[in-house]
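Apart from one protein chain that is not included, each protein chain of the complex appears where it belongs.
Just so it is clear, A, B and C label the chains in written order, and each chain counts residues from 1 on its own.
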Amino acid sequence: MQGYTDDKDRLLKRLRRIEGQVRGIARMIDNDEYCIDVLTQVSAATKALQAVSLGLLDEHLKHCVTDAVANGGKEADDKVKEASEAIARLVRS
Amino acid sequence: MQGYTDDKDRLLKRLRRIEGQVRGIARMIDNDEYCIDVLTQVSAATKALQAVSLGLLDEHLKHCVTDAVANGGKEADDKVKEASEAIARLVRS
Amino acid sequence: MQGYTDDKDRLLKRLRRIEGQVRGIARMIDNDEYCIDVLTQVSAATKALQAVSLGLLDEHLKHCVTDAVANGGKEADDKVKEASEAIARLVRS
Partner (left out) sequence: MQGYTDDKDRLLKRLRRIEGQVRGIARMIDNDEYCIDVLTQVSAATKALQAVSLGLLDEHLKHCVTDAVANGGKEADDKVKEASEAIARLVRS
């Protein structure tokens, strides 16, 4: 059971769509399509991946961090620290 | 023939690796792996896609924009405008 | 009293430094310095602002969100929602 469990089907569907986008980009390159058109698709796939990150993070805060805080103790601090580090990785990716 | 043509094999290899990363993320979610571990992999795939964008853009500037400028005329202005718009989409994705 | 209160002096010092960076960029432009050198300084100031955001968000999660969750009730949900929205704005800026 994870923060994202209730959202699992929707997440898997989105990842399958992103996988298809990446495969489509490879096909465009294989067919020598125009650089800027390829770039537009890479930006779209990047945005779709970032939306997955934001969704995962939201569920993580809503469930895992909230539960840890409700239980109290050192685990709560660790969870918040871990979430902050994940946010920093996300902003810098 | 596109700006990235000389780099095609390497680009296709990178995209296949990213496709595998995205499939791996779906598998992690299917196996209920820990949110933060999933997030780390999504950030890695996002970074890999951004590196593809930067590579495509570099080749585009090096070849397509440079050729258009060398040929002169309105096409050169259009190419620079198009490249700037692609950079803006990249920075905002 | 805010999440960042303990960190206030350090935050104010960082913001004064960023203000100085922005003023320095204006001076560079006024002196017709080379575009790429100006761009390097704008990227540095942007990174410094993002670091301020990440610091504020970390303190907000550590204090405000944690307190709201410990107190329970609807306020906790609202705080998490609000934090997620701020993270999304941050990733997309």
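Following the convention adopted for this analysis, a residue touches a chain if its C-beta (ideal position, glycine included) is under 8 Å from a C-beta of that chain, and two chains touch if they have at least 3 such contacts.
Bear in mind the structure is a predicted one, so any value in this text is a computation, not a measurement.
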Can you pull out the displayed chains that the omitted chain is in contact with?
B, C
Note that subunit B touches the absent chain at residues 50, 53-54, 57-58, 61-62, 65-66, 69-70, 72, 76-77, 80, 83-84, 87-88, 90-92
Residue-wise, where is subunit C in contact with the chain that is not depicted?
1-5, 8, 11-12, 15-16, 18-19, 22-23, 25-26, 29-30, 32-36, 38-40, 42-47, 49-50, 52-53, 56-57, 59-60, 64, 82-83, 86, 89-90, 93
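Following the convention adopted for this analysis, only the chains that are shown with their structure count from here on.
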Compute the distance, rounded to whole Å, between the mean C-alpha positions of subunit A and subunit C.
22
Multi-chain contacts only, two chains or more: what residues does subunit C have there?
92
